[in-house]
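Quick one: the structure is below, and I'll ask about it shortly.
Only one protein chain is missing from this complex, and each of the others stays in its spot.
Right after this comes chain A.
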Amino acid sequence: MIPERWLNLGVLTLLAAVPLVASLAGQPFTVTLATKIAIFALAATGLNIALGLGGLVSFGHAAFFGVGGYACGILASHARNYEPLSTWPWDIEGTTQMLTIWPIAVLLGGLAALVIGALSLRTSGIFFIMITLAFAQMLYYFAISWPTYGGEDGLPFYLRGDFPGLNTMDPIQFFGICFALLLAALFTFHRLHRARFGLSLEAARQNPERLRSLGIRPFHVRLLAFVISGMITALAGALYADLNRFVSPAMLSWHLSGELIVLIVLGGVGRLCGPVVGAAAYFLLEHWAGAASEYWQFWFGLLLLGVVLFARGGIVGALAKDHTHD
């Protein structure tokens, strides 16, 4: 057993070092795999704010991932085609600038989370799960039936967005961008966790009536957490679209929502680096076990079962001796 902060430092160092070494060794696939891990860790970190801190089991976070992805894809495709997004009431052009795309993706993700959260957070338990799932599925079917942007076939856009001073088509440079954003999201999670807001969120999970009697409305705290969570997940969606240079309705599907929950449960619910460890374990297992057997998900299922039954704090909880509040 090692202190959690040392484990976190080790995990993040490893995630940064492996692609660097792989890049120097001329193995771009490993860099891309690490980039995928960083992006999904970022998306799951967003969900970890709602799920890990607030106990909100959202089965609809793919909605925000997809909204971020489509924001990136639509803006990029319009920029490449030199067709404006709209001409009335204002001329709105597409863009390939990541520094423009990200805030738009984050704002749209936040707006979607505000609408979905404002309605779904009036319920709890199974009803909350089902309503978030229903909203994500609505967006999924909307994307399928939206021929302007590829419908069921998705929308390719061939080149990644531009970032000042960097060549984003270089795998290691694009990884650097994703890793930096992951660190920023982890820092945000850490600060929220320790702030009065994070404490209120946890208190709302423990005993909402007691929190109300202290002058704090649990609904507002949860809604804010849900919106921040949706924003971070949308940012991850924009990066994932850029990674693949393609968006499709699959980014909005319930499979993806489930996958994000699985990453958190596997790594450790509410743990700072739980999503990072979960994403690494999931995609490395997919890579290695998937090469050996097409039934790799059976083995993954067994692993997940083991974690749920015997390591309630996930892999991080099993390895680290610190509790989240120590």
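Simple rule for what comes next: a contact is a pair of C-beta atoms (placed from the backbone, for glycine too) under 8 Å apart; a residue touches a chain by one contact, two chains touch by 3 or more; residues count from 1.
Convention: contacts and distances are computed from a predicted model.
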Which of the following is the UniProt-recorded protein name of the chain this complex doesn't show: "Serine/threonine-protein kinase RsbT", "sn-glycerol 3-phosphate transport system permease protein", "Amino acid/amide ABC transporter ATP-binding protein 2 (HAAT family)" or "Sodium/solute symporter"?
"Amino acid/amide ABC transporter ATP-binding protein 2 (HAAT family)"
Option from A:145, A:207 or A:293 whose C-beta touches the chain left out
A:207
Among the options A:5, A:122 or A:196, which residue touches the chain absent from this view?
A:196
With respect to the chain omitted from the figure, which of A:216, A:256, A:279 or A:315 is a touching residue?
A:216
Even though one chain is not shown, chain A touches it at residues 196, 199-200, 202-203, 206-207, 209-217, 325
